[in-house]
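Only a single protein chain was left out; the remaining protein chains are all shown in position.
Labels run A, B and C following the written order; every chain starts at residue 1.
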């Protein structure tokens, strides 16, 4: 075990996979000499050369689209999109192309591309850099959508993503890059997709979250503990595939749930989680499942981002309501 | 009142709006001499000229992006995307641009573009032509998402869309273009966004649907009636804005609900409807809300599209289960 | 930009060009062109009878498609198609019934056979181009001797993907050939409304990509251009853009009604430039083909098409299972349950 920040865990995992498999390569904007705007690939071009760590022209659709082709040629590309918001420029290459190559070819081809992209607010970034748009991608059959919240999970899930034959959108929490630290296994370490993680035990209510909202949920749980409410925190980790059975199990135990995410409420992935909960555990529910999300507005300029992002107060009051409902 | 098909209602509404307001223009692929691949603009270029009905180069992002600019110049563009699946090529112009111009400029500019696009299965169309991808757009603050299922609603909602200062994604049911007929008011007729329509009265259970799934729900309700189940059919019509209060009202009356859509289950807009129902009417619910949707796979080739698309049988058995649950 | 022309409409050879193909190769190419034409006719009638879905014919573009494919070695080179390149795909190893199965609606039967270096048809216009670039670049990185040829239309060339792909190919010196078939139309949109550029070939310079403008109805000129381009790709000199100027002599597809928009005078002019008769005239002038031999070719093609259609007729829809089997390498729990439920319902 080594204590690492999120970004260190990601960098070392990429390096480990490059060392493991000569087919692995990385492409993206500014990932070479600069090492990426967040240094996820720092030092890697010097170590592995310009053919393995490739600075691409500024065109997201061709980063993803050429990664599809590289993958068809037998290589295993990791594509970095500088900020998730700019994955929208590549949307037509991700959704109707990358995600369905296996299906379209009825299994003749697979495109195991891993797309990495940071997102999430609270870091005073310019427009479009912070937007939590994961639910733009969760309705896409064939695409796995993975959002780690801790360095260890980042390693375990990124390893699985890179080794998977399937395309993965791997969304990294910008705010956690340097802030979130934790112990990371030194050896080969992979975590299967579709298994939620219980981040904190609790018996009165289950808080569902992913990415940076996990730390928010943990803070809220801490605060709730002081008023005698025992909140379980569940990190979904992979939104697609979703751990349907795990969700049923945890909700059945507490009977109450709150889903927390940074994206706006309407049609955020929280809606899928709520629907799944009520499909799987309706008769265990003692109160409606609450959603704590950003309001239905675009991510604002930095001066008021704190008004936009869900905070501990909002989580705590939602939980209080859910817990007191009968 | 005149009896019209869906496509006739759309064409006559466009014509009426062009006649009403000299700022209205239409742009798209093959909409001139050909009149659009479904004839939504048939005869209009001959009548109004090449400056009003504009055949565009084959590039969806620039159709939407230039419509943004045309709108900023004071015109009122209707942009036709030949099939909704190709709106993904324009995704980065729709979502982070068109939808948030008013917000970005803090009200200095508005971009009242109407994007029209057909979608929906069962018409033996090639890949990407049928995909029900509305939930890719429902999480986008600033964008109104409208899906009429009848000719009269098509007229009333399209009129509102064109006259609105806000951007609207107006999705038309391919299968209904010629199959669905109905009476359409001859005069100026507009329907406010955010008001659901009760398509069929019923007391035991509420079926929520939109676009072509409304007709499916109606057929299922018909069949359920013969076994003594009285199913109400609700056409949501506008997914964004959502008629939250209307949903509460209808579900409170029946206490049971099924949401039906043609898109795959996971993260379809049905999830938002289910979440809203359980937030708004949890204590009226006598059974979990069921979702009837396509499976989580890409839209298949035409030989097996009937396996993919939800059918009456699947709706009926879901309703039976919901109605018999206690 | 000078347009390269070798085989004149009357079947004579222009200026100082020697013939590009041997007589035997020319005969072989003719057979492929005639086969393509025959399949087009048959597919249209199958569609009219409800035995086929939407189909897009090659008619008029046979020299462009067959000629360019002749430069490829199916054992190492790849084709990344759009949807209007049937005879190139057949030469590369697809079967007629395999290709037609796709348009009939059975993707399982249309699965590209292992070893055939072809990607599935692409409906999202221009979306195939970055795949072609990545594939070519990847082959090069791995020391694979193959080159990639990808096809795109005059219409599709307006998409952003065209730009990003040519630019990337230039930067990476990827061994890829972009074969832009300018057939005058994108459904009903004429070339003149697609771009104000004089030629599409002129776009190459802006990417540092050499380009060639060629008479697309000229089998020899297309073949020569494609050979040059494939040669450049294989010698590490990078991509080439070829604009092949041809004409769609039929409808866009079986759902289209060109009488609404095609000027019959223009069409007539292009019928004069039909790529097939000029190959026949060329061979005739050299006494390399007789009417009887043409009849033989037609008969062989006819028999081959009949055989393929017989097979096709036995191909029903894919099994319901194929809806679920190839979404991902492993099936999620949720999908497995959806599958079980639907298959139970379907088999009732």
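Everything that follows uses one rule, which is that a residue touches a chain if its C-beta (ideal position, glycine included) is under 8 Å from a C-beta of that chain, and two chains touch if they have at least 3 such contacts.
What you see is a predicted model, and the numbers here were worked out from it, not measured in a lab.
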Which displayed chains the hidden chain touches across the whole complex: A, B, C
Residue, one of B:16, B:45 or B:71, that touches the chain absent here: B:71
From C:122, C:140 or C:194, residue that would touch the chain that is not displayed: C:194
Omitted-chain contact residue, chosen from C:67, C:170 or C:275: C:170
Missing-chain contacts mapped onto subunit B: 25, 51, 56-57, 59, 61-62, 64-75, 77, 92-93, 96-97, 102-110, 141-142, 144, 164-166, 194, 240-242, 244-245
Residues of subunit C (touch criterion as defined above) contacting the omitted chain: 158-164, 167, 170-171, 173, 193-198, 200, 202-209, 238
On subunit A, residues whose C-beta touches the chain left out of the figure: 29-30, 32-35, 37, 55, 57-62, 85-86, 88-89, 124-129, 265-266, 295-298, 300-304, 307-308, 313-314, 317
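The definition used in the following text is that only the chains that are shown with their structure count from here on.
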Per-chain CA centroid nearest to the all-protein CA mean: B
Most distant chain from subunit A, judged by the mean position of its C-alpha atoms: C
Chain centre separation in whole Å, for subunit C relative to subunit B (CA means): 36
Centre distance in Å when subunit A and subunit B are each reduced to the mean of their C-alpha atoms: 30
Subunit C residues counted as touching two or more neighbouring chains: 107, 110, 124, 160, 322, 327, 332, 334
Residues of subunit B touching at least two other chains: 85-86, 88-89, 127-128, 266, 296-298, 300
